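Right, one structure below, let's go through it.
The complex appears here minus one protein chain, its other protein chains still in place.
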Amino acid sequence: MEENIIECKNLTHYYGKRLIYENLNFSVKKGHIMGLLGKNGCGKTTTINILNGFLQPRSGECLIYGESTQNLSPDTKRRLGYLIEGHIQYSFMNIYQIEKFYSGFYKNWNREAYFELMSRMKILPSQKVSSMSCGQRAQVALGLILAQDPDLLILDDFSLGLDPGYRRLFVDHMREYAKAGNKTVFLTSHIIQDMERLIDDVLIMDYNRVLLRGSASEFMEKFHQFTFDLERDDINLKDEALTVEADRIKNHYELYTYASAEEVQATLAAKGLAFSEFKQVKMTLEDAFIGLTGKY
Amino acid sequence: MILHLFYKEWLKTRWFLFFVVLLGLAIVTYIFLDVDNNVRMKGSFNYLMNVFYGIPQANYYHSLIKYVPLLMGVCVGLSQYVPEVIDKRIKLTLHLPMHNTVTLYMMLCFGFLMLLASYAVVFGTFFYLNNLYFPFEESWAVLTSLMPWLLGGVAVYFMIAMISMEPNLFYQFLYGIVAFFLVKQFYIGMEHADTRHIIPALAIMAFVPCTALLYTSYRFIKGER
Partner (left out) sequence: MTAKVVRIIMVLLTVYIGSIVIPDFYRTSFKRNVKYVTLNYSEVTKQFVIWGLKEGKLLDTLGNEYTRQEYERMVPFSSMAQLMKRGEFPDTVDGVAVTPQLVAANSYRHIVNLTERGRYYAMTPLVHGGTDRVGYIYTNDMMRVNRNGIEFYNCETNSVDTEKSALFDKELCGLGYCPPAKKLYGQSSTGRSRDDGLFFIDSKDQLFQVKYRAYKPVCRKIDLPDGIKLRRVECEPDHPEVVAYLFGDNNGVYVLTVDERILKLDLDVFDYDSFKTFDVMGNLFYHMISIQKDGFEKLYIFDRDYKLVDKYGIHSDVYEKSGAGVAEGFLFPFVTTTFSYVNGYYISTEGQPFVKFIWLNLVLAGVLLWMKRRKGLDVKNVFNVIDVLLVAAFGIFGFVSVLIYPIRK
């Protein structure tokens, strides 16, 4: 059986009286890349904060390498790479200073990995973090994580503020790094594009609840989008048992479901609805995410 | 590891320290230019009579240094903690592979040592020059009146550290009020004041806030908002 690197049990948290989630359970296995996806405000950063020991949940607990995240030992912290939302780093330092600072804390510090990335990005050692663009900052943060060589990476909304090129660069580097070293990654994002290139497992959250927990590829295999036209434009498909999400523009219907094309067609026929232009649409992860969570 | 942590603190504070020490030295220089001028104009004996027995307000040649320790405490504190508070960078620091308490107290220790070092440079120069112009008794009188002011700088530094770690803006404001009235008590004395009997009380008031970091950092780590 694969070892669970992260294990969260019965997490419940409130901000004041506002419930964020109740009895949330999930685990991340060694060597897996798990993406926590959800809309803004559904509790992604809350989960990251709990994992990093910057928030005590109202109840439940999270374990990393078997240690409670409320009390991580220095050794466990050393195995853990952490990217703060917005690629925050010490802006008063320059490229050279920041490397010098971090190098003292990690036994396996890989200086070359960091400076190689910096030179590839044409970032000068004397350049200050505060004078960098968001994309450059992301590369500095990535370079530092690569140099640290952690066993577990926790990345909070790494895609924030990155243009598509930088995002792709980040994703590709991360995937290559994680897979080559059998590293475990837990990340959150509210931008789903490019995510299927990266993640193995997915945890999709909506306000107060978990919509999906499992393998990303399995999900993409089982989850479908169908479009068809009906004669009438006043049919409500949302209440059907097989519907996960449905939408309609005039008499053109979109249906997101775990059911097969035959099952959908049978359901329509059973209701006496004549359909035409019935098609299965090929989805990206982003499409599937919207299909699962709705557009708003 | 601790040296690397100190390296980070040094990068944050070095320019502020440099400027505040420079300002302190400039004030000391001005004070002794004035003393030298007075000695030349009035003669040593007459000037010393003025300093010891003149109308007090006219003779406190060292009044200008009263708030220098406070300024030093504020500068070291703000330069050290403001960059950590902006964008909650303190999370990066607390993520370093050390115990949180050790990390926080090493930062505090660095700031305190820097404060002491700045005191040593500025007030060391002051007393060196003071001994050139005045007898020991005058230096002693200045030292006793200076002690509360030096402690005031320490108190303000610890209070800034404590307030910075507090996650809630409203409570930061309340602690700010407490800090104001606490620090005020160190600066009510005049320039020739025998403070020996109250130094223990003031020292307690200055050093007790160094523990407060444990309270606000605990609130931060537990995710209070």
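By written order: A and B. Residues from 1 in each chain.
The criterion applied here is as follows: a contact is a pair of C-beta atoms (placed from the backbone, for glycine too) under 8 Å apart; a residue touches a chain by one contact, two chains touch by 3 or more.
Since the structure is predicted, the reported quantities are computational estimates derived from the model, not experimental observations.
What shown chains does the left-out chain touch?
B
Using the touch rule from the top, list residues of chain B that touch the missing partner.
Residues touching the hidden chain, for chain B, are 43-45, 47-49, 52-53, 56, 132-133, 135, 137-138, 140-141, 144-145, 148, 171, 174-175, 178, 181-182, 185, 188-190, 192-196, 198, 201-202, 205, 208-209, 211-212, 214-215, 217-219, 222, 224.
Criterion: only the chains that are shown with their structure count from here on.
Express in whole angstrom the distance between the two chain centres, defined as the mean CA positions of chain A and chain B.
Here chain A and chain B have centroids separated by 47 Å.
Please name which positions on chain A make contact with chain B in the complex.
15, 49-50, 52-56, 74-75, 77-78, 80, 82, 84, 86, 88-93, 97, 100-106
Note which residues of chain B are touching chain A in the complex, please.
Residues 1, 3-4, 7-8, 11-12, 83, 87-89, 91-92, 94-99, 220-223, 225 of chain B touch chain A in their complex.
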